[in-house]
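The complex is shown incomplete by one protein chain, all other protein chains being positioned as in the whole.
Presenting chain A:
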Amino acid sequence: MICSRNLEWGPCSRPLTPPLNLALSAGTVTAVLGANGSGKSSLLKVLAGLIRPLAGELKIAAAQLGATAYLQQHQALDRQYPINLQHLVDAGQWRSRLSRTERRERLHAVLVRWQLIGLESRPLSALSGGELQRALLARIDLQDPRLLLLDEPESAMDESGQQLFWNQVKRWQNEGRTVLVVCHNHIAVCRHVEQALWISAECCQFGSPAQLLAGRISTLQAA
């Protein structure tokens, strides 16, 4: 799904990490780990095609429009914007060619799945951070993307919201979608994700989250 060779990225010709060689197959869930400012969000933006890499090759098998869904780190939405939750979520069917009835049914199913029933007519200003985040994830769900790039998706969510999120990630994986998720909750990552990418200015490492985090702790102790 994603194949990169000597990929470098960062602001103004100053790469944040050593060149990255990465090969992720379809239907995998990968956590992107690293300290603040190490370049996790920028990497997701490069993969989403929002910013250009500085150097290297990048091949993504979901390059056509609508096949990649990207969730921003901080909800940059204007909360005063005159739109309600249902219309926000329904925009996920932007490129859908289904009939009106089918679209309504899909929308309803997604609202049920993300526990948003009863909030449909709420304006954005009346939603909590977690509710808005669930709505944005529901919109991505409706988009039916093959590659999902999620930047700290569960940071605004409570316990049950996080549980719901990780369950849906599992479902996405079972449906053969590829998921990359930036996450600072290492306990959740170790529990729900099988592979991870550690990013820092010194190195880019790939492996199981538990291994990477254990290695990280030992280097911290050695220092």
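Everything that follows uses one rule, which is that a contact is a pair of C-beta atoms (placed from the backbone, for glycine too) under 8 Å apart; a residue touches a chain by one contact, two chains touch by 3 or more; residues count from 1.
In this section, contacts and distances are computed from a predicted model.
Asker: From the names "Metal ABC transporter permease", "Methionine import ATP-binding protein MetN 2", "Cytochrome c oxidase assembly protein CtaG" or "Caffeine dehydrogenase subunit beta", which one matches the UniProt record for the unseen chain?
Answerer: Its record in UniProt gives the absent chain the protein name "Metal ABC transporter permease".
Asker: So which of A:Ala48, A:Leu127, A:Leu150 or A:Val189 would be touching the chain we can't see?
Answerer: Only one listed residue reaches the unshown chain, and that is A:Ala48.
Asker: Among A:Ala23, A:Ile83, A:Ala109 or A:Ile217, exactly one should touch the missing chain; which is it?
Answerer: A:Ile83
Asker: Which parts of chain A face the unshown chain closely enough to count as touching?
Answerer: 48, 50, 65-66, 68-70, 72, 76-78, 80-84, 88, 91, 94-95, 123, 125, 139, 143
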